[in-house]
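Supplied in structure tokens, the structure appears directly below.
Shown here: the complex without one of its protein chains, the others still in place.
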Amino acid sequence: MNFDPRFSGRKFASVGTRPIRPDGVDKVTGRARYGADFNMAGQLVGRVLRSPHAHAIIRKIDTSKAEALSGVKAVITAADLPDLTDGDAAMYDILDNCMARTKALYDGHAVAAVAAIDARTARQALKLIEVDYEVLPHVTDVDEAMAHHAPLINDTIFTEGLEQKPAKASNVTKRSQFGHGDVHQGFGAADFIVERSFKTEQTHQGYIEPHACVANVSTDGTADLWVCTQGHFVYRQHCAQLLGMEASKLRVTSSEIGGGFGGKTHVWAEPVALALSRKAGRPVKLVMTRDEVFRASGPTSATSIDVKIGARKDGTITAAEATLRYSAGPYAGSWAEIGAMTAFACYKLDNVKTVGYEVLVNRPKTAAYRAPSAPMAAFAVESAVDELAKEIGIDPVEFRIRNAAQEGTRSSYGPVYGPIGIGPTLEAVKNHAHMKAPLKANQGRGMACGFWFNFGGQTCVDLNIGMDGSVSLAVGTVDVGGSRASLSLVAAEELGIDYTQLKAVVADTSSLGYNDMTDGSRGTFSSSMATISAARNAIKILRERAAQMWDISVDDVVWEQGHAVAKGEKHGNLGKLSLKEIAAKSGTTGGPIAGHSELVADGAGVSFATHICDVEVDPETGSTRVIRYTVVQDAGKAVHPTYVEGQYQGGAAQGIGWALNEEYIYGKDGRLQNAGFLDYRIPVCSDLPMIDTQILEIPNPNHPYGVRGVGETSIVPPLAAIANAVSNAAGVRMTHIPMSPPRILAAIEAEREG
Amino acid sequence: MAGVAVSTTINGDAVEYLCQPDEPLLDVLRDRLGLTGAKEGCGTGDCGACSIILDDRLVCSCLVLGAEAEGRRIETVEGMAHGDRLHPLQQKFLEHAALQCGICTPGFLIAAKDLLAKNPDPTEEEIRFGLAGNLCRCTGYDKIVRAVQDAAIVMKGA
Amino acid sequence: MRYIRPLSIEDAVGQLAGSAGPAAILAGGSDLLVRMKGGFVEPELIIDIKGITGLSEIRATADGFSIGAAVPCAVLGENAALKKAWPGVVEAAKLIGSKQVQGRCTIVGNLCNASPAADSVPALVAAGARAVVVGPSGKRTIAVETVPTAPGRTSLAKGEIIEAILLGSQAPRSADAYLRFIPRTEMDIAVVSAGVNLTLDEAGVVTAARVAIGAAAPTVLLVEEAAEALIGRKLDEAALERLAKICSGACRPIDDKRGTIEFRRKVAGVLARRAAQTAYARAGGK
Partner (left out) sequence: MVEVTLWGALSQVAGGNSKVEVEAKDIRELFRKLAEQYPGLEPWIDRGIAVAIDGTIYRDTWSKELPPGAEIFLLPRLAGG
């Protein structure tokens, strides 16, 4: 298929408008069905038994008493999910995370599961399962896990990426390095150097909807799975592989999803529910409790980062270096690697070096969280950049403008940039009214920049034109925040019809080809590309049908504003045929009219944002209130600007929570202390001000409309922006996220005492 | 365990059900009555996704027993629209894109309805504190607050 | 498991006293249902007291107010007379949980849950509130601060129910105030808190005072030394400083997920000072 993805600079009729989303009415009337809103006849209730220990050998599991309980229909352990991963280490980790095999690796690790006729029976059955644990020493802190004396979590792991293969097993699974130039020389040329260490605590995506699914395995080897997920095709692949099924025989339907933010990108409970259903011979509904969501799903890395940046008196950065240590949970990951790639991506640097270490700890398996790994790196780097600007005596915005990357700059992670938006976001911030708003006593202003790659990936779209001329759009990327609206706009744009003539749905895995998940800010970028391609394919058929109806050559038919138009003098009297008119005759002109697209949407454009934040700090209690907040971000092209603003605001709010109060708190026993929304404190409505947004549009050359992807970048700058604001308000540099009141007060007191 | 027979009124309709003595009203609504508009985000009263109005009081239905509903009046999100006419709050939530994933939306609508019933002309601060019991992880609350402000204007004019 | 809804306090007491297995009183349910959900309690009998005549009312009495055990905290805020007389108690009650929780939770439940961090308790203690206890052997009235004895434990005997909380009528030129510290603006449990009740003479000199600190020890602290530091003085800087110091010193806090020992100690003093200033201003002091 000859689809040209290049940016065309067209004028838009639909794209850029703000209609009501197609799934909106269902969502405001309570009719939309989420993961837990689906039921099947005869369904059982599934529940999971979880390890109370952070690290323990599972000597024996006795399920006999649970099995004997009336109403219990199936009990499973790792033995019911045998290892079929065939040397695929990443899949093995997912399997082991779904159901611990020989060791429980964190508080909350699944060790067994039951399916029973009701929740009460299932709960009772869990209590009857006897697990014989041999408790092992554990480690939950990222720095402690790297120490020589630390308990070893997996003795088969030897650090990858070292020049020589290490002789000893280690909790460090991988070292990665990026950069160019000579940092030693660069620091030699610096007049000022800032060098600091930073820590960030582990946070959770905090989606309001717990993981939920209904699994139904039939005796003929086919199965259905209803689930809230960011990628039902990926879930199908994983579940099929782990259960030894053929992918095509497992139909996965994605429910409406109540938030994911990266946390619903890999399976947890779904293979367990399928295994329970297979064993019980009945459908099984498995819904995590909030406590389970925190203990066993989700979290992002905790980090420990050292940064060193040098600059000349004139404000030119001469060298930048960072060492980043990211916790991965008990399984190998590549989180520090991403941190190492993104850390200095905003700047034009001749000498830069970043080193990342992936660190195993006895905490839940780290999952992606919105621009995974980038916010922590940005916190460390942007804090140091701010401090350096202050030391040199340059305005922090000016300092960043002077050193900002631009088209042609070699990025800190390697390639040379095309057209990018960091400079324009900084210029917009410099001129923003927020920068001139007056500050009162105990208030401070901070700003910071952020970068994210954005992804593309495998994508399918079916566009079917009904005989009445209405259009249904079936997409394979889960709609996490309004993409059915934006994709409908794109289809309307291409077809030249009204937005209301379209209805977009997310198709199940049996109705459409494979799609990567909605991650990496790819939903609108990728599926809009496939939608454009599908629409153009449909238009080709529409033109053929019009040509047939007119009995002229298709080469003489063009598509303009939703109509086939016969071009050329000789057809001047033919008028035009609307999509509706062509569709009405489709039954006799060749059958249904549709456009399909299966493609790899590659070439996603990197995106940048700069945030400004004002805070007020109570110097007697360390309490911080965000009083003003502004997001400036490059969208490439905002297809539905209201939902783009929503992504900017949402990312900022999550970043504010992370910066100020959210953290996993572990006890000395290695158990999570705050597995609930009461003490895992995400921002509430009264914590936040209005979040002002400014959308910049620097087109991505690799998308017909210039779309870049907008979902993730907005969470990258807030940690640093708020840290800079708090540091300015409190008069002391904050280096530990979250900046909870006790940490701020302790820092103020320490500064006061000198 | 003996079931408890309950006669109550839900969205204006007389409803009878049998529930377990320890069964939260939320489970009754969702699992027994098919009213899945109220969501369980936490089950402990910390997220507000299961908000309903019980005898003119905003409550979390996860913190009410089904047995307690005897003889009382329950309003859920399913009862907000009149036929095909959306409640002004529902309409404004759509217009302002005050939802992204939408899981918290039913709870917010119910809480906002209660708020405006008691305070038809709230300030931004009153809206923010009035809705502090409802968590939203997607929007940063900005568009939710604006939708409620706008709905308040419409409702005063009505 | 059974759920009952007695119509008289005598019946409730009888059922509670006669229950063979664990029984639980249900008023607002905002603590009980959470504990049941978490599997921390599994009562065999749930006694819903909201059907009992008078328990859902706030009554003006000859010496003040009687707040029934089933009155939701939201209703306290809607009672103009109570709010005028005891603004500190009302603001404390109105800080418990969300609006949703407000519609259910009660100050008696807050007291009997016996959490060191209960919001309404320091305010009630500062206000000198008393609890009316009904049990198999009759009725007694006790000081609120004697109810919680340790985290999660109370001095109530088997079969005893707190029927109401009594608040006196405020003397002229008296007022109370309550402040707590939470990391967010809403929805949190107090990290530390302070309730202050002051009576002034015409010259603005404190003649009576009660100061209570919450979340700083296993049970609420009635800090008599802090009260003494205020009595006989106007609320000058020196008095406030001394108050803060005494309150910080009186704390016996722990390090936990909500705060550190150092933080609680320091902020207890800050809050006591700020609450005292508010109470003083409310009482007409300048």
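Each chain carries a letter (A, B and C) given by its place in the written order, and its residues are counted from 1.
Heads up, the rule we're going with is that contacts are C-beta pairs under 8 Å (C-beta built on N, C-alpha and C of every residue); 3 or more make two chains touch, one makes a residue touch a chain.
A quick note: this is a predicted structure, and the numbers were derived from the prediction, not measured.
Every shown chain touched by the omitted chain in the complete complex is listed here: A.
When the full complex is taken into account, the listed residue touching the unshown chain is A:414, out of A:414, A:568, A:587 or A:667. Only one residue in the set A:46, A:186, A:258 or A:372 touches the chain that does not appear here, and it is A:372. Set against the missing chain, the residues A:35, A:186, A:315 or A:456 yield one that touches it, A:456. Against the chain not displayed here, chain A makes contact via residues 90, 160-161, 163, 174-178, 205, 261-262, 265, 334, 337-338, 341, 368-372, 411, 413-418, 453-458, 519-522, 600, 602-604, 606, 701-702, 711-712.
Keep in mind that, in the parts below, only the chains that are shown with their structure count from here on.
Ranked by C-beta contact pairs, the top pair of chains is A-B.
Relative to chain A, the most remote chain by averaged C-alpha coordinates is C. If you average the CA atoms of chain A and of chain B, the two centres end up 29 Å from each other.
In chain B, 20, 43-44, 46, 129, 132-134 are the positions where the chain touches two or more neighbouring chains simultaneously.
For chain C, the set of residues that touch two or more other chains comprises 38, 185-187. Interface residues of chain C facing chain B in the complex, by the touch rule stated above, are 1-3, 5, 26, 28-30, 33-34, 36-38, 43, 46, 48, 50, 72, 74, 97-101, 103-104, 185-187. Those residues of chain C lying in contact with chain A across their complex are 38-39, 181, 183-189, 191, 256-260, 262-263, 266-267, 270.
Residues of chain A that touch chain B in their complex: 18, 20-21, 23-25, 27-34, 36-37, 39, 120, 205-210, 256-261, 287, 289-290, 480-482, 642-643, 645-647, 649-650, 652-654, 676-678, 682-686, 688, 690-691.
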